[in-house]
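All protein chains of the complex are present and in place, except for one that has been dropped.
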Amino acid sequence: MKAIEIIGKGEEMHGRAYIPSGREEAGTIIKKLKENGFAHFVMLSCVDWIDKNEFELVYHMWSYEHKEHAMISVRLPRDNPSMFSMHELFPQIETYEREIHEMYGIDFEGNSRLTPFLLEGWHDTPPMRKDFDSKKFAEDVFDSIPEIKEEEDEGI
Amino acid sequence: MSVLKPLKAWKHLARKPHTIRYPAQEHLDMEGTRLPTDRLRGFHSNDLEKCIGCRMCGQICMNDAITYEEIPELEGKKGKNIRPVVDYGRCCFCGLCTDICPTNSLHLTPNFKLVSTDKHDYKFMPTQLITKNEDYEVELDKVIFDAKEYKEKF
Amino acid sequence: MVDFLIKIAVIALYTTIAMLVGILFMGIGRKIVARVHNRVGPPVYQGFIDIAKLLTKKTNISHGWIYDLALLFSLTGIILTILFLPIGGVKLLGTEGDAFLVLYLLAIPALGFALGAGASGNPNAAIGVMRALVMMLSYELPFVITMIALMIYYDTSSIAQIVELQRARWAIMIPPFMLAAAVADMALQGMLMEAPFDIPTAPHEIASGPMAEFGGKHLGSLMLYKAGTIVAYTTLFVDLFLGGGVVMHDGSILSYIVNFAVWFLLILLIFTLSLLINASFPRFRIEQAFKFYWKYEALLAFISLIWVYLMVIS
Partner (left out) sequence: MRYEEWNKISRIASRKSLWMLHFCTGCGAVELPPVMTSRYDMERFGMGPMATPRQADVLLITGYLTVKTLKRVVNVYEQMQSPKYVISFGSCPINGGMYWDSYNTVKRLDRYLPVDVYVGGCMPRPEGVMNAFLELMKLIDEGKARGWEKYQKYYEQYKRNQKMAFGFERGKNEGD
């Protein structure tokens, strides 16, 4: 596992390097990995650990040199979560950050494009959070829309 | 001359078209089997005599597609007198309900063609007129899709 | 006075026949393309159904009077072009120098079409119009050079006379004009907007280009215009290179019928060839099409012109 050797910490998980990181040091770790062959930023994903009351941001990176998948995990508190934007390192992170901002409500400092992205006219809790009741929302919003009332005569 | 290679497509002019003239012609595959095959997951059929109304199918259904309706004629038989009603505006034909069915009365038939102008036509009680039920294979022309057409076995 | 009325009646008859042939050809074309695609395809009379449907649509969205009238403008232009071309050896209008007139008239329908599409205000239509005009500019150069070669050889600038002078043998049987006919056929491909030169109306790139905003009755008249162009351009080709389909010269009723039938078969042949090329080739980008016409086509056309000139002076 090359990524663990480069950073000096972490463990192997299902054949991938899993590197837990703090909120501040994640930037330096990603930069270091980028300089050492991990040139492909695959994606940024987010998990809502509602029992532990925290979000886990996972930065997935791939190295064509070492043929290795590295995951950098950052844990954030669930109330007012915020993270540093990394779009200077990899420009495509900006789009992932926009999506995660919209779906989980995590703020990314330094990202200037955190505008409405995929959802249309959203006013509720961010929908991918586990305390958001999707079924109740669907019942409230979509089931409350009335049927079209047709008049009896068919003279149209 | 690679410029002239696309002209090879003109050979189709002399051939019979590949098209199946659908309403007039049956869809057969290369071996001559009728398509879709009998394994296709289409609408349900339910043997109302065999079904015991255990509500297992409704519990396993992840789409909340199965509700139950009472059939008073079935009073006094084994089990309860409720039978599943499937809402095909919800069903995704995953087949979990047929797997869990303890009496094997619920099947998915290869019948998939239902075109309607009224969306209420898509919620109905799957039934089946059974003459011989020892076979797993469902006889298509014996399947009816309306609870009102249900007749008692004897 | 009676002569005048008869002339008007004949013109109306010819225009109607040309339009009906054009609409029929649209159906035949779709059938041929379908067969090359290994499909069954629509019935041959599909063009009539499509136009009937479009003309009986209930709502029509207009984008101002230029949009409405531009289609009439292009329809008039194409009908005028048809009238100046001898069909089956019969000349309706025409005078000395009408070869140049036809060259100008060929631009009118395209300009009317461009005007209507421009008035619709759709950005895709604007892109399509720009491409259509560039395409017009590109195919006209080789086509004009081949026409000049014909005019030099037959020493006339009247299309009717060119047709007349091809009695002994058709132009395509003379070696330099074989080359010229090949050039003109590729130019025809661009005129009919068939692949590989269908970039102006590319349906999935710019939402069918100039037609993006046309619908209902407007699209119906646009299809009539399209039907007219098919007849006009293929007839022009047949008149220039295939002797206008004239095989009998005695002036009897039978000769009219036979000449008409030969004309019909010849334009069908030219149109079929164009469609077979359309069905089997991908699309050129606009700069590739421009390069194709101005580099290779124009060069070949020029060679045929010089060849013809050498034949004439020797």
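Should a chain be cited, it is by its letter among A, B and C, assigned in written order, with residues numbered from 1 in that chain.
Throughout what follows, contacts are C-beta pairs under 8 Å (C-beta built on N, C-alpha and C of every residue); 3 or more make two chains touch, one makes a residue touch a chain.
None of the values given here were measured: they were computed from a predicted structure.
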item: Chains in view touching the one left out; value: A, B, C
item: Positions on chain A where the hidden chain makes contact; value: 118-124, 127, 132, 134-135, 137-138, 141-150, 156
item: Positions on chain B contacted by the hidden chain, ascending; value: 17-23, 27, 36, 40, 42-43, 63-64, 87-93, 112-119, 121-123
item: Footprint left on chain C by the chain that the document does not show; value: 30, 34, 37-43, 46, 49-50, 52-53, 56-61, 203-204, 207-208, 211-216, 219
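Just so it is clear, only the chains that are shown with their structure count from here on.
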item: Separation of mean Cα positions, chain C and chain B [Å, integer]; value: 54
item: Junction residues of chain A, two or more chains touched; value: none
item: Multi-chain contact sites of chain B, meaning residues that touch two or more partners; value: none
item: Chain C partner contacts - residues on chain B that touch it in the complex; value: 6-10, 12-13, 15, 17-19, 21
item: Contact footprint of chain B on chain C as seen in their complex; value: 32, 34-40, 276, 279-282
